[in-house]
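The excerpt is restricted to a subset of chains, each kept in its original location.
Chain naming follows the written order as A and B, and within any one chain the residues start at number 1.
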Amino acid sequence: MNSFPESTVLGKNVVIEEGVRIGENVQIGHNTVILKDTQIGNNVKIGSNCVLGIVPGGNQKMRKINNGEKPLIIHNGTRIGSLVSIYANSVVKENVFIGDQASIRENVTVGEESVIGRSAIIELNTQIGKRCTIQTLAYVTGDTVIEDQVFIGPCVSMSNDKYMGAKDYHLKGPYIKEGAKIGNNASLLPGISIGKRTIVGAGSVVTKDIADDEIVVGIPAKKR
Amino acid sequence: MNSFPESTVLGKNVVIEEGVRIGENVQIGHNTVILKDTQIGNNVKIGSNCVLGIVPGGNQKMRKINNGEKPLIIHNGTRIGSLVSIYANSVVKENVFIGDQASIRENVTVGEESVIGRSAIIELNTQIGKRCTIQTLAYVTGDTVIEDQVFIGPCVSMSNDKYMGAKDYHLKGPYIKEGAKIGNNASLLPGISIGKRTIVGAGSVVTKDIADDEIVVGIPAKKR
């Protein structure tokens, strides 16, 4: 049986599996599910009907957690909305905000004070820096690097597979440098890099690397 | 303890917080969470695993609801799918349909007989008129006005922040006039207006105001 600090506020029908650790002053909403070994820091608030600590590949009941994998770690002061799913083996740093219905896969790091918008999706093996904004319904593909203070607009789309499943390919998402801003509904192709402080216009399709301090728009995205 | 009409049909594991009011002939699906003070009219049907009445800014247990804020109000005859999240201080009028996994923030009004598609997202401070269709996965940004009988296609994207977080800016979403139709996956930029009965083609990017009764397409969207 787990034991949690007296300061823990649990909603109704909360399910907490074995090995979960909870810090001080944590609130967990109704019907939320915290799976095996998840670690929750101090002053974390979690909404209702979330599923946290999902083990990829499906079966969290029969596999061995000691099989080299790590739990989901949620650091102090982070706030998570409702209906959110987050996988094991990811780290959410201090004072992050994760909106309702967002989803984060395994082997992801979300840096301090970043915001993950509602229904935004972060795929596996992706690093997000500090104080980034990933807006609502944005899709951050796998194997992506997003440096600090990047702004990803609503509904931005990325891909990491040049051949769309047709050939063997070393999957590689975009590399987005510090302070870049991607306009809403832009599309970023596999493996491209976007320079520091560069701005990509709404609806653009970025097909090749863009240098620092540029403004690009259109399909394909070109200097304005 | 709340008391509800005998005509109420509650699923299993439903959580209803204090102050909730429920009209006649209401059905609430399994595992749905109705948070503090939410008001539900007559003949409302709600699916399973929803979270309704979320207080923005996080902590619905410790703040004072009388702090100038209003509850979520759902009017007669409205139907809500499963896995939906809706915030406090919003009003959903009569006979609205809200699809599964949709999300609606605070200080939003959804007019009579409008349809909010599955996984559509409505941000805060937004007004939606009567008999509108907001299609599946459409993103209606904050500070937006949508008049009556507007059609927003699937996956349409909008933004309300011209500088993408870089400067102080008075956030302003699009203003979409009566009977306008926005094609699927179009992008609308901050503060633009779209005229009455105007049609925006699929995949277009609208960068400036469009008059009444126009048809525009492309990036940027121009008269055809």
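Here, contacts are C-beta pairs under 8 Å (C-beta built on N, C-alpha and C of every residue); 3 or more make two chains touch, one makes a residue touch a chain.
Given the structure is predicted, the values throughout are model-derived calculations rather than measurements.
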*So we've got 2 copies placed here, but how many does the whole thing have in this file?*
3
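Criterion: only the chains that are shown with their structure count from here on.
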*asked:* Only C-alpha atoms count here: how many degrees separate chain A from chain B in terms of the superposing rotation, rounded to the nearest 5?
replied: 120
*Within the complex, which stretch of chain A touches chain B?*
9, 11-13, 27, 29-31, 45, 47-49, 79, 81-83, 100-101, 118-119, 133, 136-137, 151, 153-155, 181, 183-185, 199, 201-204, 218-219
*Enumerate the contact residues on chain B facing chain A in the complex.*
13, 15, 31, 33, 35, 49-51, 54, 58-59, 61, 83, 85, 101, 103, 119, 121, 123, 137, 139, 141, 155, 157-159, 164-166, 185, 187, 189, 203-205, 207, 219
